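Moving on, here comes chain A:
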Amino acid sequence: MATVQAGGALVAVKAAKDFQGRIGQPIAAHVPARICHLFDARTGVRLTRT
Partner candidate 1 sequence: MSTRLADRRPPAMQAILIGFLALWLVIAAFPFLWTLWGSFKVEGDFFSKADWANALRGPLTRAETGGAFTGAGYHGAWIQESFWRAAINTLIVVVSVVTISLTFGTLGGYALSRSPYRYAFWLLIVALVFRAMPPIALISGYLLPFYQWNLWGHLPTAIIVLVAINQPFTLWMLTSFFRNIPKDLDESAMVDGCSRFQAFRHVIIPVMWPGVITTGLFSFLLAYNDFAVTAMLLDKENQTMIPKIAFFLGTTQTKGNVMFAVAAVVSATAPLFLLVVFFQRQIVSGLTAGAVKG
Partner candidate 2 sequence: MADIQLKSLTKRWGAFVGLKPMDLHIGDGEFLVLLGPSGCGKTTTMRMIAGLEDASGGDILIGGKRVNDLEPKDRDIAMVFQSYGLYPTMTVYENIRFPLKVRGIPEAEHHDRVMRAARTVELTEFLDRKPAALSGGQRQRVALARAIVRKPKVFLMDEPLSNLDAKLRVSTRAQIKNLHHELRTTTIYVTHDQIEAMTLADRVVVMSRGEVQQVGTPLEIYDRPANTFVAGFIGSPAMNLMQGTLKGGVFEAEHVRIPGLAGPDGPVTLGFRAEDASIAATGEIAAPIYAMELLGDA
């Protein structure tokens, strides 16, 4: 599990078992639209599922 700071929050992403990462090292994460959930920013209510 690798944690990065993004979008004003701490975001965790699954990492492979053999993934070697150091703190501070830049990484990229694949977050396709189909796994994302959208919520209203103010009320927190679910908008859609894509």
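Just so we're on the same page, a contact is a pair of C-beta atoms (placed from the backbone, for glycine too) under 8 Å apart; a residue touches a chain by one contact, two chains touch by 3 or more; residues count from 1.
Here is how the candidates were picked: all candidates are chains of the complex that A comes from, given by their letters.
Everything numeric in this text was worked out from a predicted model, so none of it was measured.
*Asks:* Which numbered candidate touches chain A here in the complex: 1 or 2?
*Replies:* Looking at which candidate touches chain A, I get 2.
*Asks:* Can you check the complex and tell me which residues of chain A touch candidate 2?
*Replies:* 1-17, 19, 21-33, 35-50
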